[in-house]
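For reference, the structure discussed in these notes is given below.
For this view, one protein chain was removed and the others were kept in their places.
Labels for the chains are A and B, by order of writing; each one numbers its residues from 1.
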Amino acid sequence: MSVSTQIPFVPIPTEEVQPAKRSFLRASLGFCRRQPLGTLGIVLVLIIAVAGLGADWFAPYSPTANDFTAMTEAPSWTHILGTDQLGRDIYSRILFGARTALIVGYVSAIVGGMSGLVLGVASAYFGGHIDMLMMRIMDIMMAFPLIIMALAIVSIFGTGVHNVIVAITIPLVPRCARVVRSSALAIREIPYVDAARACGFGHSRIILRHMVPNVMAPFLIMLTAFVGQAILAEASLSYLGLGVQEPVPAWGLMLQGGAEEYATIAPWIAVFPGLAIMLTVFGFNLFGDALRDALDPKLRDR
Amino acid sequence: MYRYIFKRVVMVVPTLIGAATLVFILMRLIPGDICVVRLGSGGSSFSEHSVQMCHAELGLDRPVLVQFARFIWGLCTLNLGDSMWSGKPVALEIATRLPISLEIALLAAAVAIVIAIPLGTISALKQNTWIDLVVRMVAIAGTATPSFWLGILSILLVLNVSQAITGTPWMPPIDYVPIWKDPIRNLSMALLPAITVGYRYAAVSMRMTRSTMLEVMREDYIRTARAKGLLWKIIVNRHALKNALLPVVTLLGIEFAFLIGGLVVTEQVFNLNGIGRLFVLSVQNEDYTLTQALVMLVVAVFVLTNLAIDLLYAWLDPRIRFA
Partner (left out) sequence: MNWNALKHCLVSGLAVATLVGTGTALRAAETPKHGGTLTYMIPADAPPSFDAHRETTYAVVHAIAPFYSVLIRLNPDDPADVTHFFCDLCTTLPTPTDDGKTYTFKIREGIKFQDGTPLTAADVAATWNAIIFPPAGVSSARQTWYSMVDKVDAPDATTVVFTLKYATAAFLPALADPYAMIYEKKILDKDPHWYEKNVMGSGPFWFTSYDIGQSIKGTRNPNYYHPGEPYLDGFVGIFSPKQAVRVDAIRADRAATEFRGLPPAAIAQLQQALGDKITVQTSDWNCGNVITPNTKRKPFDDVRVRRALLLAIDQWHGAPALSKIANVRTVGGIVFPGSPLAATKPELEQLAGFWPDIEKSRAEARQLLKEAGQENLHFELLNRNVDQPYLFVGTWLIDEWSKIGVKVTQKVVPTGPWFELMRDGNFDVVVEANCNGVVNPLMDTQKFLPRAAFTENYGGYDDPTEVAIYDKMLRETDFAKERVLMRQYETYVIDTKAYEWPMTWWWRMIPARSYVKGWKIGPSHYVNQDLADIWLDQ
């Protein structure tokens, strides 16, 4: 309903309101200076992303090509990071592995995060019995050991990237749901939600349009952490033999079996994939930290 | 307050029952048969008859609902039954392996507390200086490093360094002796795994300490204390740290419950005869009773830890305490 006022409406000329134009470069350099670690994080993430996307062009060899004449070779000009026990080029496998890692990481994080977001906000919004039921289910999912879940999924549905993603997503959902729920609980009490209800807006509209945007800050920070956790979880599962299977190139898989067997005579098989995992997760965590510092007013420097 | 406690404790029950049902169903969905694994994994032949006899012995030929009822009844009476794989009581199997796992978990926690809290505090107090940067990088690296990779590398390092220095390679002992029988041997076995697990634990705690300290230092009462002219050291120790530590202790508690997940991989790497390895084994062997018992143990620890923390918060929060 429109409310007419006596005050004449005078539009403010846009030139006066617009802030001084700053070049993107200036803004970025400022960010770099203020958040050196965050910049490092973004750079690392970008490198990994480019490596994964462009693996077809950057990789000198096919990641699954066995070469029994060049097994466990030390890093050299022909094989920059050496070869593994089946003669496969480690550098190429790491590049293609970046693809697997990022797919697993992103998909798990996004699916897990979104599900957690919706469930957490809905749970906070509806409250009462629905909330209690939801939280009990979340408790069970969080307490349940990942390895059993992963083994069950892998055994029933088979191995492969999809099933690993399902296995990793499941523990992420309750973590996200809990955090989102506590943020959303705070918002639920604010009057504009009641006002929205009074206006006759439906539940889904209120949840999606009003509550979700306000829990975005902690949610986004958690997403970046999730990507890192998902990549680490995939590595652990592959190490236990429950993740992606041969001959798909995946960093966790590269650390299993052959890496330990050959650790003394061919340490590069174990070192480089682990380093790749570490740097990727490192990058995402740094990025997440920088994001948190930027979004959370309480932690800003005075 | 008591109403809250009662409600909160009662809520534990459906979680436990839900977890029990879930593990029961999942284990039976996994294809495989413990009898076949037991008789056939050597690669040699066995007869169908022995498989059937094995089924009868283990009660696997009874209807599923009967098996479930026996399971739940066993949980209620705290009788965890016998392991399907070895025939020994589940409680015995778990009890023999608990000491080493517990020892590593506690050592890891000790490492974490001793390193994390001071470093986190210093990092917060000297925000954005190079000390802060270094501590943050070390902490984030800790959360980014796969613990089993660290384990593999550390074993390699110790072997090669000892060979370089003394000529003979040194490896931690591979058979477990309790700490009261031979403390040096016991500790030399537990130290590397504890550091591997503890690094991650410490990293997480460091970050948490830093962020809570930062929040607390911004509070008005700290500003007031400084205005009053109190010594910085007293402000930090007596006012800031105490308030900052509460969320950190919460985190330490929750992460301790999650340590079991980390133990699974670590015990594989270091070949320790602990709970984590028992877990992997029981699942691989399709040993329903043992797996179910272990899962319930893990879930119970997790749920009870959460309960304890919630109750602690409830006691500290006057709104609930005096309700």
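Here is the rule we use: a contact is a pair of C-beta atoms (placed from the backbone, for glycine too) under 8 Å apart; a residue touches a chain by one contact, two chains touch by 3 or more.
This one's a predicted model, so the numbers in the text were calculated from it and none came from an experiment.
In the whole complex the chain that is left out makes contact with A, B.
Among B:24, B:85, B:149 or B:199, only B:85 touches the chain that is left out of the view. On the side of chain B, the interface with the absent chain consists of residues 30-34, 36-50, 53-54, 57, 85-88, 92-93, 96-97, 152, 155, 159, 163, 168-171, 173-176, 268-271, 273, 277-278, 281, 284-286, using the contact rule stated above. Take chain A: the residues that touch the chain left off the picture are 66, 68, 71-72, 85-86, 151, 154-155, 158-159, 241-242, 245-247, 257-258, 260-265.
By our rule, only the chains that are shown with their structure count from here on.
In this assembly, the C-alpha centroid of chain A lies 23 Å from the C-alpha centroid of chain B. Interface residues of chain B, counted against chain A in their complex, comprise 11, 14-15, 18-19, 22-23, 26-27, 29-32, 127-128, 133, 136-137, 140-141, 143-146, 148-149, 152-153, 155-156, 159-160, 211, 214-215, 218, 260-261, 264-265, 268, 279-280, 283, 291, 295, 298-299, 302-303, 306. Of all the residues in chain A, the ones that touch chain B in their complex are 36-37, 132, 136-137, 139-140, 142-149, 151-152, 155-156, 228, 232, 235-236, 239-240, 252, 255, 259-260, 263-264, 267, 270-271, 274, 277-282, 285-286, 289, 298-299, 301.
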